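Of the protein chains in this complex, one is absent; all others appear in place.
Presenting chain A:
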Amino acid sequence: MNYSSYIALIPLLPLAGFVLLGLFGQRRFSKSAGILGTLILLAATVLAFYTAYNYFFVSGKVNGVYQPVIALQYTWLQFSPGMSIDMGILLDPASVMMLVVVTFVSLMVHVFSLGYMKGENRFATYYAFLGLFTFSMLGLVLSTNIFQIYIFWELVGVSSFLLIGFYYDRPAAVAAAKKAFIVTRFADLGFLIGILILAFYSGTLDFGTMIQRLTAGDSSQLAQMTGSTFLGISILSWALTLVFMGGAGKSAMFPLHIWLPDAMEGPTPVSALIHAATMVVAGVYLVARLYPIYQLNVSVLQLITWVGAISAFLAAIIACTQTDIKRVLAYSTISQIGYMLFALGVPAYSISSGTGYTASLFHLFTHAFFKSLLFLGAGAVIHFIHTNEMGQMGGLRKLMPLTHLTFLIACLAIAGIPPFAGFFSKEEILMTAWQSNRTIYYIALITSGITAFYMFRLYFCIFWNKPSTHHNDHGEGALNMKLPLALLGVAAVVVGFIPFSQYVPVDGRAKEMTIPISFSIAPVAVALAGIGIAWALYYKENQRPQQLAAAFGGLYNTIRRKFYFDELYLFITKKIIFNGIAKPAAWIDKYVVDGLMNGLGIATTRVSESIKALQSGRVQAYAIYFFGGVIALAVVFIYWWK
C-alpha cells in the first residue's frame, strides 16, 4: 500500500486551516471558524485512522515484524554529501499510535470548544491556534530525523505559549505563558546541544541511521562516543542526558515541572489537548524514539527512572492539597507522565526485554483518553458554575448527569480499577517495575494509591459533598460539549482491552504480555483504599479534612505551597541570576558597550565642531587654502622627495 498519496495531508490539513483562519478568520469566518476548523480536522482524523488501519492490519507487517516505513522524504537543507536536514514522514508502530491519539483527541477538543468557546471575542483565532498546534504535533510524531523533531518541538512550544496566553488581558495568563515558554526553552537548550553532539559523532540526523550506527556493537561511532569522556562521563551519556533534559522540560518533569500547573490559565479544552494528552507526552515519545540507543546506556536510563519516579510521587502528593480543579489535574498529569518515564527507564535494572517500552506507550495511549476526558469534564463543570475552586462546587451529580458519569469513568480509569483503561496500562508498568527494581515498584504502588485518593477527592467534592447551590439556568451544555465527553468516556473504557503489546512492541515483533491475576491484587487494593479514604473524608460535608490538615500543619502547608519550588526558582532567578549576572551584564552594556559607541559619537561631534569654521563660504579663503596646499606639496616634493 502506498501511503505517500495522502499521508502528507494529515499534518498539512490543519496547517491549511491555521493559515486560512489565521489570515481571514476574524473578518470572514468569525462565526463559522469553529465548524470550518472542526471539519478540516475531521478529514485529517479520518485519514489518520485509515493510515493506522492500513499500517496495523494490512501492510505494516513484513514477516510478522512491524517495519518502519518512510512514507515521504524530502531533502531540505544539504550541508555536506552525508549530512542534510530532511523533512519526512516516518511510520512505525509508535508514530502511527500517536497519530491516532493526536488527531482523535484534537478532534474531540475541537468539537468541545464549539460549545465551550462560543461567543469568545477571538473565536477564529482560537481555532487557528488549535490548527497550528495540531499541525506541529503531527509533524513532531511523524518526524524522520532528530532535527525535524526539534523544529516541530519548538513549534508546539510556540502554539502552547499562544494558547496559554489566549486570555491576554489577564496578567496571570500572560505570566503563565511566559513561564511555560521560558522553562521549556531552557530545557530545549539542552536538547539542542544533545542533538548537535549526537549529530556530530554519528554523522547523521536520521533516526534510523543514527540508531543503527550507535547500537551496532562494532561501530566506530559508538566506540568514539563511549570512548571519549567529558568530566568523567562518556560523551554518549552526556548527549542522551541533554536530549532527555529537553524531553523532561516539555513533559514537565521534576525539577522542570513548575510551568505546567500555571499553564492551566489557558482555556480548559486547550489544557485537555496540549497539557494533558499530547504535547506533554512529547518527552516520553522522544525517549521512546531513541529507545534503542537509551537501552544500551544504563546510567542514563537510571536517571530517567528516578526523575520519573520522583516526579510521579511528588506531583501526586501536591495534587492532594490543591483546591483548583485544573491544578489537581495538572499535577496528576505530571504524576502520570512520571509513570511513563520510569516505565521506560526501569528495565535498566534488569535484563528484561522491552516490556517497559510497550507499557510506557500503552499508558501514554490510555492516559491521553482518560486525562483529556477529565479535563473536558472539568471544562464542562467550569462552564456550568464559572469557577475553578473546589470549595464552591458540590452536589452537581443531578444537574450534570452525563458529565458526572464520564468523570466517574475517567476517575476509575486513572485510579486503575478494572476494567477501565488505566488499569491495564498501569498493571504493565507495575509489572515491569516489579521485575526490575522493587524500590521503584513500591514508590509506584504508593503513588497509585495517592492517585486514587486525590482523583476521588476531586470527584466527591465536585459531584457529592454538600447540596448544590447552583441554579440550573443554562443546562449541562450543548450537544457539541456532550458528544466528546461521551465518545471519550467510551474510549476510556474500551482502549484498555487493546492487546497493545501486539501492536507497539519495541522491535516491531509482536509479543504476548500476560499479567497474572494475583499480581493485580495489590495495586487494586491500594487504589480501593485510596478511594475509601477519599469517600470517608469528602463524601459528605464535614470537618475531617480541615482537622487532618491542621494536624499535619507545617507538612500540609509545605505541600500545599508545592514544596516551595516556585519560591526556590524565584530566589534563584531574582536574587542570584538577576543580581549576579543580569545586573553586571546590564552595567557593562550600559557603560562599556554603549559608552564606547556614545564616546565615538561625541568625539566625532567635537572634532567637527572645531573644524567646521574652515568651511566659511568665502571663496577667496578656499583659494588661499588650496594655494597653501600646493606650496606645501611643492616644498615636500622639491626638498624631501628625493
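The rule is short, and it goes like this: contacts are C-beta pairs under 8 Å (C-beta built on N, C-alpha and C of every residue); 3 or more make two chains touch, one makes a residue touch a chain; residues count from 1.
Going forward, contacts and distances are computed from a predicted model.
K.L.:
For the chain that is missing from this picture, which UniProt protein name fits: "Amino acid/amide ABC transporter membrane protein 2 (HAAT family)", "PqqD family protein, HPr-rel-A system", "NADH-quinone oxidoreductase subunit K" or "Acetyl-CoA acetyltransferase"?
P.N.:
"NADH-quinone oxidoreductase subunit K"
K.L.:
List the residues of chain A that touch the chain left out of this view.
P.N.:
Looking at chain A, the ones touching the missing chain are residues 612-613, 615-620, 623-624, 627.
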